[in-house]
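Read the structure below first, then the notes.
Entry: subunit A
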Amino acid sequence: MSKLSTMADAHAPTSTSTVPLLEVTDLGVYFVRDGEESRAVENVSFSMTEGEIVGLVGESGSGKSVTGLALLGLLPEKSSRVTGTARIAGTDLLAAEPAQLRRLRGNEISMIFQDSLTALDPVFPIGNQISETIRTHREVSRSAAKKQATDLLESVGIPEPSKRYRDYPHQLSGGMRQRVMIAIALACEPRLLIADEPTTALDVTIQAQILDLIRDISKDHGTAVMFISHDLGVVSELCSRVMTMYAGEIVEMSAVDDVLERPLHPYTSGLIQAIPSTNPVRRRLQSVPGRVPSPDELPAGCLFEPRCSFAEDACRAVHPPLRDYPADRLVRCIRADDLNLTGAVLPTEAVESGGQRG
Partner candidate 1 sequence: MFGSIILRRLGAVIPTLLIASLVVFMLVQMIPGDPAITIAGESATPEQLQAIRQSLGLNDSLPVQFWNWLTNLVHGDLGRSLINGEPVRSALMRTTGVTLTIVATAMLIALVIGLAAGIVAALHANGLVDRAVTALVSLGVAMPGFWIGLILVIVFALGLGWFPATGGMSFFADPVTALQHAVLPGLAMGIVGAAEIARQTRGAMIQAMSADSVRTHRAKGLSERAIVWRALKNCSVPILTIAGLQLNSYLGATVVIEAVFAIPGLGGLILNATLQKDYPIIQGVVLVMALIVITVNLLVDIAYRIVDPRIR
Partner candidate 2 sequence: ACGGGSSSNEGASASTSYGKPTPGGDLTVAFSASPTSLDPISGGSGLDHSSLYPIYSRLVNFTPDLQAKPGLAKSWEYPDPLTLVLTLQPNVKFQDGTAMDAAAVKFNIDRARTLPTSTVKTNLATVASVDATSPDTVTIHLTEPDTSLPLIFADRAGMMVSPTAVQSEGADFASHPVGAGPYKFVSFAPGDSLVLTKNTDYWEPGKPYLDNLTIKYIANGQTANNALVDKQIDFVNGVSPQLVASLKAKPGIVANSSSSVSMNGCYFNFRKPPFNELKARQAIAYALDNGALNKALNFGQGGEAATQLFPSSYWAYNKDLKYPYKHDVKKAKQLWSEAGMDGVTVQAIGYNAPGQQRKLEIIQSELKEAGITMTVDIKDVSAANQEMYVDGGPATLYCSGWSGRPDPNDTFTSLTSPKSFYNPGGFAAPNVEELIAAGKKESDTAARAKAYQPLAKLVQDYVIWLPINFNPLIVAYQSKVKGYVPDLYGKPDVSFLWITK
């Protein structure tokens, strides 16, 4: 079904191996403003394997995009500081020389941005924007690059790609632009794809198409995808694993089903509860009151404590570490064991089908 599989393929599709492709340890991002540093992301560690799709969810301002950008070295050089390591195929992305980084970007690791209208250069034809990526990383002729770009356009589902090649971004619909973004990101068949809210601006029907596309790519090429979204629904449909971010930290990391069945962190639970489902029963929605604290005014203990209805004195005292939990789960909550939080399934039902977790 996937048109991508017809393309020349450097990476043979592999089954999910256990050798990590990307290994991030202690990622921290700090923004410097007027000589003061403020923390945007801290203590972020995770790893990804080939072909795996990992979701990263959280409210606006929780540090999802910053995490993605940090991996590609796309944060403003002057006003930000990045710590930790992020190894991909032996290279530490965070310590790489600019030239080395340039060679990796768009090649081994690439990124799709949320707003395709602004993310594409408005004054160059879309075809150009794809082929220049190829020409940057591959020694190919102009016409060969053009041919490849046209093929890519076709493979992401743009009809009549050779005609569309000369179109400018504003001449395309939102869904098409997003597909062009994807084509750019895939131009050099990267091993890691960071997708930063690639469907937020799109309609559900178009979103479904894009999600399918990403899933196929991952499957056919073994591309690892880090899927950033604030929409747990989307993540649950696409990803196998999900990380929840709050105020620059990962507060929970588990398999998607586990989280939805029974979230371990009150914040994750709150997020799930706030999603209005198509259940035609008019009732109040649960909400997580308050907002993500600004990086300048973080509480001393658990960062979620001011908004948490389960907070105890202990939560105010210490900043909880990310700790292991059975079934390969990680959580940053000292009360994770005591709480029986509501997920996407009513507790009654959860109890009924309790044992089915896998």
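Selection rule: all candidates are chains of the complex that A comes from, given by their letters.
We adopt the following convention: a residue touches a chain if its C-beta (ideal position, glycine included) is under 8 Å from a C-beta of that chain, and two chains touch if they have at least 3 such contacts; residues count from 1.
Note that the structure is predicted; figures quoted are calculated from it, not measured.
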item: Touch-positive candidate for subunit A in this complex, from 1 or 2; value: 1
item: Touching residues (chain side subunit A, partner candidate 1) in the complex; value: 69, 72, 74, 102-107, 110-111, 113, 115, 118-124, 129, 132-133, 136-137, 168, 170-171, 181, 184-185, 187
